[in-house]
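Below is one structure; the comments refer to it alone.
With one protein chain withheld, the remaining protein chains of the complex are depicted in position.
Here is chain A:
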Amino acid sequence: MSRTPLDTVEHAAATPDVELPWAELGLKKDEYERVVEILGRRPTGAELAMYSVMWSEHCSYKSSKVHLRQFGEKAPENDAMLVGIGENAGVVDVGQGYAVTFKVESHNHPSYVEPYQGAATGVGGIVRDIIAMGARPVAVVDPLRFGAADHPDTKRVLPGVVAGIGGYGNCLGLPNIGGEVVFDACYQGNPLVNAGAIGVMRHEDIHLAKASGAGNKVILYGARTGGDGIGGASILASETFDDAKPSKRPAVQVGDPFQEKLLIECTLEAFKEKLVVGIQDLGAAGLSCATSELASNGSGGMRVTLDDVPLRDSTLSPEEILMSESQERMCAVVEPEKVDRFLEICEKWDVIATVIGEVTDGDRLEIYWHGGKIVDVDPRTVAHEGPVYERPYARPSWQDELQADDANKLPRPETSEELKDQVLKLVGSPNQASKSWITSQYDHFVQGNTVLAQPEDSGMIRIDEETGLGVAIATDGNGRYAKLDPYHGAQLALAEAYRNVATTGAKPLAVSDCLNFGSPEDPAVMWQFAEAVRGLADACQQLGTPVTGGNVSLYNQTGEAAIHPTPVVAVLGVIDDVARRTPVAFQEEGQLLYLLGDTREEFGGSAWSQVIHDHLGGLPPKVDLERERLLAEILISASRDGMIDSAHDLSDGGLIQAVVESALLGGKGARLIVPDGLDAFTFLFSESAGRAIVAVPRSEEVRFNDMCGARGLPATRIGVVDGDTVEVQGEFTLTLSELREAHEGTIPALLA
């Protein structure tokens, strides 16, 4: 066996003609040429490894960057924003000295390949982002999208994903308080596994990913580094460096939630003692990302000795070590006199911690291996100055035809009997059915601060036991709306999440998003992306809720077929006293039901059109953001002043879906009267946005009506909480047990 000489910087300079496998690592020719130009020589193998992962679509946002800028350019003035886009997660001031950090990310591709580990490590990654900001993670949410509910592969993917989220999150001790589960054939080969997390800290505890102060030590702690999660590196390793080693590692990482739990506690303890100058978690691109980002965000350079990285597999090459995405690792920058204490805390928690380098007063990132310098780069060129693409985009030729296929013209139920049948079909359809078979596999009690959890409109966590201060989070997205009109579809996703937060009584503050799309190389997909980002940025500006961070997932596409454009939007809200929260469930018989907002004939992209007609066409519901804002203000005031006892937002499935959910959760029925000017069908199934139903105690009716009247919000009395049936007067009556059977039986029958 012949051993290739170590590819040091010196060696690279002396051997300009050595061919490197840049194409196999996913770099384009011009990108590789740019690396050569930046360095003034060919890169070493290790440098190539770093550039290739950091300049990947996933890490560099090279296709999406030019559009994402709008989130910054159009960001509304918002005093609550403490840390914006660009850090591990955004941070928002929620009052009383508390700050909250939150973010949503995707783990779509790995979850299709290996559902359990893909989903589990998705949770792990987002939680580390939260810890890296200095916060204690307090809750997770999981917006999930799968192929058709009755497709055999869904039965492989969904239970694995759910078990992975549960297996990891439950073991970390994080309550799972929200999210969504949506089925649509368009996600068959590309399930969307998005994961969100919230963390809480005091203002003074905010930490950033930067390495400052020459002489400060760089400490890698957590799990040992293994060969898992290396994508292209295996090719690099087997073709260029050493033939005799294991290669072709699995590309999906393997999670160890126990290790992550220790990492959380040990990191928080180090923060508490103020031992940490800068910190970064190791996620995508592993050490390549952590070292280059820490160094480029700091004031100096960094020198790292790769030999000191604790390994699970001693045969790993330096390139593999740099690219490994082994989970449960973090990198901290610590002043020299505090290193001993930091290592002591790690030891207390049985966490391996090793000094692997130090901050220098130069401006280079230098990495050594076996005494040779194998990386010598300006870290900014790796982390921040990657390629930027202006991908061509064009409105697809089929868009007009799709929009012309008007759902409002579909045949409607002609008799009361037919209407009743369709109600049962709708509330029992996989998308509208109860997801408790799934959510009961997640711990939502742990930490003892959960005020609301799914199926409530938003999850709510108390963050101060004395004052009752709390935060709420809702995630929403509707790929069907976005397919019909990506600009307004994205706005509807925001509007729904915003409304869901307000429905529980919390004031919406800020936004995180996970933008799931097909291939950016398809101009039609790129148009959907551009439109969705523009729509979301415009709407955030108008609602005054800035985007604090998020994630883009592209290439969710099998062959020519892309998923529906699916922007998933998370809205974070704050509530002064969680005792004032409003639940979905009907509380007391005799309370009056009011419909807030305007109901129009809007069925494009609706659940009704999907369930009854398997149809997708027309236009999504009209967006009126000023109305959304007014509705939110009314819901929050009504909650604060004790004027409503339950509330539910109206979205997919329309009013009847909301009434049935509130009735089943509360174990109390409702008598409904179709208001003047509406037909029963439109009343029950329309998906007009900007609406909610509320239950008003009779003693509050006058006050509530006066408030809505004075503010100009249409409020229509539509019935009363009563009995053990849902009755639409003059049309039909369904018992709660009939409804429960339809609503709660579907998912277990398909998946259990």
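FYI, a residue touches a chain if its C-beta (ideal position, glycine included) is under 8 Å from a C-beta of that chain, and two chains touch if they have at least 3 such contacts; residues count from 1.
Everything that follows uses one rule, which is that contacts and distances are computed from a predicted model.
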Checklist outcome for this item: Its UniProt record identifies the chain omitted here, from "Tol-Pal system protein TolB", "ABC transporter permease subunit", "Phosphoribosylformylglycinamidine synthase subunit PurQ" or "Cell wall polymerase", as "Phosphoribosylformylglycinamidine synthase subunit PurQ"
Next on the checklist: Looking at the full complex, which residue from A:V18, A:V66, A:A148 or A:V446 touches the chain that isn't shown here?
Outcome noted: A:V446
Next on the checklist: For the chain not shown, which residue from A:E37, A:E337 or A:D350 touches it across the whole complex?
Outcome noted: A:D350
Checklist entry - With respect to the chain omitted from the figure, which of A:K217, A:K261 or A:R329 is a touching residue? => result A:K261
Item to check | Residues of chain A (touch criterion as defined above) contacting the omitted chain | outcome: 163, 166-167, 170-173, 256-259, 261-262, 349-350, 439-451, 462, 465, 578-579, 581, 752
